[in-house]
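The complex is shown incomplete by one protein chain, all other protein chains being positioned as in the whole.
Showing chain A:
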């Protein structure tokens, strides 16, 4: 038995820890997200180079980059971008303002709620793009019409989100505000508005996405300028490279605007960061 005692403690690894099968997905692949798109571009490049992909179906990636430069150099692309951006920005601005103001009127007073909320809820059932024929009859097919369609889309979304946020304030905070004797204006300023801010930002981000969607639709049905018009013309001449350039621009619009809003949101909701991180 002595030899057992002589041996140094070999019990460093106790009875084998039970091995459980991992059910989660495990570690992410480094740069995994880039992998898929890179693969698509690789296949696209190879098939273009070998001639397997007809440029009438889809131009080669390098042709598209070249076209992008040409369109920039001759001023067509910047001009179209500016036109499109202006439409979206004006529509978004008016829509977001109107939607927010209506939401505040209806979220803070019962009279406002009675007048506004039902009306907007009815409007909600009708897709804004469905209003296009009527709005064309009223406004023609000029810029006002496009801006109004975008504004209506944005306003509806902003209203719904902001109103829900304003009326959904945690009742415990309302009780607190009463207990510390806040006046109505203080209550609105210190409790209701800051509490509704996350919902407001959610509205902004949904609205920005919807405004790009409206823009795309509007520019492709009846426009004489803008990115959508550029793409529409290219379709007539079978220029797939120009169409793809337009798609890239739309994609950038969406990406950049969302990123911008995220940054503003992070600043405005600094108190939230501590919760998630």
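Here, a contact is a pair of C-beta atoms (placed from the backbone, for glycine too) under 8 Å apart; a residue touches a chain by one contact, two chains touch by 3 or more; residues count from 1.
Here is the rule we use: contacts and distances are computed from a predicted model.
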Listed names "Radical SAM protein", "Mammalian cell entry related domain protein", "Sulfonate transport system ATP-binding protein" or "Carbon monoxide dehydrogenase medium chain", with the criterion being the UniProt name of the chain not displayed: "Sulfonate transport system ATP-binding protein"
Omitted-chain contact residue, chosen from A:72, A:186 or A:233: A:186
Full-complex contact with the absent chain, from A:90, A:105 or A:197: A:197
Touch list for chain A against the chain that is not drawn: 172-173, 175-182, 186, 190-191, 194-195, 197, 269-272, 274-275
